[in-house]
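Working notes for the structure below.
With one protein chain withheld, the remaining protein chains of the complex are depicted in position.
Our next item is subunit A:
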């Protein structure tokens, strides 16, 4: 039998379709918006609570040294930067113009993923550096009131903890993020090649 005997168009259009009413769609839209708002609240409340806690410490204990204050500021800056960049990345991704040809759209997706890949590892490293500097400065005032022995132990444990995070957690986290993004980039590039 030759090609023309199979009427693909006819078969294609026989697929059962169930058109939900418009109210369902609008309910879904509301749900969408709510979910977006909720995730925004979650990260920002967390950030706000941590900052409020730190400011409370500042106010309550009245640190004398400037190093303590700088330390507090650095820690807050680190957190704001991290959340800010992360929110920004998510927004870029959500706002890609969908009215482009598939080819342009795929190229945009690849570009954004590359940017995301770079930002994530860079920002994560900066986050750790700022936090480390902040904590060390913050601790100085209190350590200076301890005996040398206890001060050394305090700093030792803190640095050990930070070292563990820097040398173990950070690379692991970056690797995990990169693997996920790389896989997607490869996939999108493959699809884009289909259009060559």
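Throughout what follows, a residue touches a chain if its C-beta (ideal position, glycine included) is under 8 Å from a C-beta of that chain, and two chains touch if they have at least 3 such contacts; residues count from 1.
Note that contacts and distances are computed from a predicted model.
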{"item": "Protein name (UniProt record) of the chain left out of view, among \"RNA polymerase sigma factor\", \"ATP-binding cassette domain-containing protein\", \"NADH-quinone oxidoreductase\" or \"ABC transporter permease subunit\"", "value": "\"RNA polymerase sigma factor\""}
{"item": "Touching residue (missing chain; options A:65, A:86 or A:105)", "value": "A:105"}
{"item": "Among A:82, A:138 or A:188, the residue in touch with the chain that has been omitted", "value": "A:188"}
{"item": "Touching residues on subunit A - with respect to the absent chain", "value": "1, 3, 5-6, 8-9, 11-20, 22, 25, 28-29, 32, 96, 98-106, 109, 180, 183-184, 187-188, 191, 194-195"}
